[in-house]
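The structure appears right after this line, and notes come after that.
All protein chains of the complex are present and in place, except for one that has been dropped.
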Amino acid sequence: MHHIDVIRIPSRSPGDTSGLEALIASGRVAAHDIVAVMGKTEGNGCVNDYTREYATSMLAACLGRHLDMAPAAVEKRVAFVMSGGTEGVLSPHHTVFTRRPAQGTPAVGAKRLTLGIAFTRDFLPEEIGRRAQIEETAAAVQQAMRDAGIASSEDLHFVQVKCPLLTPGRIAAARARGCEPVTADTYESMGYSRGASALGIALATGEAALPDLADAAVLHDWSLCSGVASVSAGIEVEHNVVIALGMSAEATSELAIAHEVMNDAIDAAAVRRTLETLGLHGAEGLERIVNVFCKAEASPDGQVRGMRHTMLGDSDIHSTRHARAVTGAVVASVVGHGMVYVSGGAEHQGPAGGGPVAVIARA
Amino acid sequence: MHHIDVIRIPSRSPGDTSGLEALIASGRVAAHDIVAVMGKTEGNGCVNDYTREYATSMLAACLGRHLDMAPAAVEKRVAFVMSGGTEGVLSPHHTVFTRRPAQGTPAVGAKRLTLGIAFTRDFLPEEIGRRAQIEETAAAVQQAMRDAGIASSEDLHFVQVKCPLLTPGRIAAARARGCEPVTADTYESMGYSRGASALGIALATGEAALPDLADAAVLHDWSLCSGVASVSAGIEVEHNVVIALGMSAEATSELAIAHEVMNDAIDAAAVRRTLETLGLHGAEGLERIVNVFCKAEASPDGQVRGMRHTMLGDSDIHSTRHARAVTGAVVASVVGHGMVYVSGGAEHQGPAGGGPVAVIARA
Amino acid sequence: MHHIDVIRIPSRSPGDTSGLEALIASGRVAAHDIVAVMGKTEGNGCVNDYTREYATSMLAACLGRHLDMAPAAVEKRVAFVMSGGTEGVLSPHHTVFTRRPAQGTPAVGAKRLTLGIAFTRDFLPEEIGRRAQIEETAAAVQQAMRDAGIASSEDLHFVQVKCPLLTPGRIAAARARGCEPVTADTYESMGYSRGASALGIALATGEAALPDLADAAVLHDWSLCSGVASVSAGIEVEHNVVIALGMSAEATSELAIAHEVMNDAIDAAAVRRTLETLGLHGAEGLERIVNVFCKAEASPDGQVRGMRHTMLGDSDIHSTRHARAVTGAVVASVVGHGMVYVSGGAEHQGPAGGGPVAVIARA
Partner (left out) sequence: MHHIDVIRIPSRSPGDTSGLEALIASGRVAAHDIVAVMGKTEGNGCVNDYTREYATSMLAACLGRHLDMAPAAVEKRVAFVMSGGTEGVLSPHHTVFTRRPAQGTPAVGAKRLTLGIAFTRDFLPEEIGRRAQIEETAAAVQQAMRDAGIASSEDLHFVQVKCPLLTPGRIAAARARGCEPVTADTYESMGYSRGASALGIALATGEAALPDLADAAVLHDWSLCSGVASVSAGIEVEHNVVIALGMSAEATSELAIAHEVMNDAIDAAAVRRTLETLGLHGAEGLERIVNVFCKAEASPDGQVRGMRHTMLGDSDIHSTRHARAVTGAVVASVVGHGMVYVSGGAEHQGPAGGGPVAVIARA
């Protein structure tokens, strides 16, 4: 079984790997133990956000130097999930996850953090946002749960997926083969890819059943969702990357994870409940937080608690950018700062307008 | 002495006056009692945001029909302050302020809300952001306090100013006369105009002394500020419009105002303290809020509580837009929704990175 | 038969009507002769561009004062088509079209400019971008041609349509009735509305046949298009407004119109050919131009003359904004300045990536 460590590193720019280098140099982290890195990079978080692949390239090159591997091989070994967009008070950073064999004897009766990773095959452009992506993701989530040693969905607290989007080139390639993608709008394709991936998570956890998950359900039937799903789309992948985070009685670290579902983008109470579940109180409790992970979106009905919002009609700033600024600020106002992981676009991830929030803290 | 009423009206679009029409038609408000309207409109809140003047034009035309006055005359009688930008969960609305002679006898020992308005002369482009704007604003603030019947700065809780900005045309006009404006960057001119106006408020309240208020202090000496200043710049004015809000023992309404200073953009505690000062507790307390008014900005040192933010280096979204999204979300998470007045750009309005917050509620 | 005059007026801001006032005051134009106004306003030209309705409101109020009519009645009498977006060198202006009975005897053998207008009924949100909008537009185009006295499609040179878009509120209203709009993305709805309207024009002119114009053809079958269609979407209408411009042997003004189809966004040669058709040569020829009208778009295949463009993957600036900047600059480089009417989004208006260009000039 696993011993997990999680370290949050500030980054000075998208290509900055000095924090990771220092961590390795200090001996705090061994490069070969790193299984996943989740980052917030300071791009627009939308289609043409190259800060995600830039960060991934530099991190993979950095680890490749330490592991004596080509960067491409590192990307097959480590689950890199870069989420673009640090609107408002969000602060660019990476969260590094390491995994070693269990250390000593698990504490009796106390579950600890564990994690697993998996990758799907590459998707064809016309598969994105549709049934194929749902089913492949579900299979990968189950594989990641096995890799983590998470026995049941009750112990699963957060599933992070990185998924592809449609570019003009990919759309043209599909059409050249006579296949029509789910949309020709590149920004909208991000929502479809996130939505289908989230439904895949819901399928894996049993929150949704296969017969309900037709193509037409994606971005339409908001009753279908997963309370542990967090999905980020990006131009830098053609497959889905899955990180499953949960608890296990056999894991041996000092870390724990808990989650709640935010009912809307300003649901500070859900964040506070998550802290309470972990027994975090006052300033000392906040000190024990390693990171917060959550999803944000502009409510698709155009309202938050009965008041009209303007995010969906704003042609200057995409709604995912607004949503990250909002939920990032709400989380920051609870936990004391903005160096948290808030990702935009919560289609089928929690209820419409809301999304899951998870906290990893020292027990 | 005055009897003040304050009503918040949702707006469906920048040109929507149906709410005001309904208010007048219902008899709730008499058109001739309206002395001020503060609005949030759904533009970018920056230089080329014409939703502010569009809203003002339609409101002035609407009141003009009821008062049998030309719109231009209405704009000299009523203080219109439109603040653009409803990023995130902020919801477009207007706050209508009416003023009648005191009704009945003031409650013994209980101060109530009062307000006054004033206008400066038009400014030359080269006066914006400089000493002339500081001094003229100070004089207008004192005039508005007298108009309100606010005896001392201790009873002054919020001073809202609308001020002009520099356009390419105004800059060219100044240069044609051999005068150089404080900046040739139109967006940056908004900050200079807000900053000088805020220093004018600080001068009027005694928070700053005239000898310290040289041109060079504007946007440089952040130790100079006012804890009650709220300033919005716009293309729709060439003079400053001032609304002074405070408390008076002779005012007779059921309304009260209190304020605090947010130390940074995520200072939810300051919002909660303001509610406590007004005796607002729980859901019932939130029901009694008429509106919240506050300022937001990206901390000029590039950090919020020690964590780097990226708002000042974002060339796609101006920092005032980010800041409104942040503080709007924080306030909404406390008071329960986003139909609140949050304005961006808090130069010399509260400490660097923070700003004043005021709440009007039924006593 | 008709005597048409066309005057281009610079505007200083979206709400500026001083140019129109001066034109009427000078006697150059009689308010009751005005049948159409086409404007370029300085908003983003996308969903939340309120400069279009602001301009329309102010123009209708201005004409209402002169005609002693309510603004709403003016909007039913005059065809207002405001196109947002003056990216690059495009310069905000209005083009005023007047129509009087024919003056004197038509020149023998010489056709002159004529125009007609028409309006469709309001569309339900779920009709936008679909067959109903196609058919209603086609009927209105034929009505406008009759109104203009344009006998055949050969004499029809430019059909300008203003059409609605989907807002979050309109989408929610449709769904509340159990009807699903063609898209839930507000920006994308502009393209659907323009596309269906353009196919309606193609149907009216015989460039397309009804059986080919199924819902599925809109934004998919690029072989269907009209070489005289120019369509602008806006939040300010719920119906289509149609202006048909053409030539007639019975019209009596000194003005003529000609058009060509730009093959792509940089097809300066098509602009030059149009000038040649009108006999415009050299600087003197350029002086005789009253205005140029054209459509621009980012080629949907992601390439211009074999070179990849990045407009369709840009999540900071919508592709219609890029396209207006491009074609506006190309036209300006030919005709000498940027005070021309270039509108973005040329779906089914000319070939994919290109669009019609028309020039009105003194004969």
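Per-chain residue numbering starts at 1, and chain names A, B and C are given in the order in which the chains are listed.
FYI, a residue touches a chain if its C-beta (ideal position, glycine included) is under 8 Å from a C-beta of that chain, and two chains touch if they have at least 3 such contacts.
Everything quoted here is computed from the prediction, not taken from an experiment.
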{"item": "Sole contact to the chain not displayed, among C:Glu42, C:Glu126 or C:Asp185", "value": "C:Glu42"}
{"item": "Contacting the left-out chain in the complete assembly, out of C:Ala198, C:Val330 or C:Ala346", "value": "C:Val330"}
{"item": "Interface with the undisplayed chain - residues on chain B", "value": "44, 46-49, 167-169, 171-172, 180, 184-188, 219-220, 300-302, 308, 310, 312-316, 318"}
{"item": "On chain A, residues whose C-beta touches the chain left out of the figure", "value": "12-15, 42-43, 48, 50-51, 53-54, 57-58, 61, 169, 235, 316"}
{"item": "Residues from chain C at the interface with the omitted partner, ascending", "value": "10, 12, 42, 44, 86-92, 265-268, 304-311, 316-317, 321-323, 325-330, 332-334, 336-339"}
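Throughout what follows, only the chains that are shown with their structure count from here on.
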{"item": "Label of the chain whose CA centroid is most distant from the centroid of chain C", "value": "A"}
{"item": "Centroid spacing, where centroids are CA-atom means, of chain A and chain B in whole angstrom", "value": "39"}
{"item": "Computed distance of Cα centres, chain C from chain A, in Å", "value": "45"}
{"item": "Overlap residues in chain A, where contacts from two or more other chains coincide", "value": "44, 308, 310, 316"}
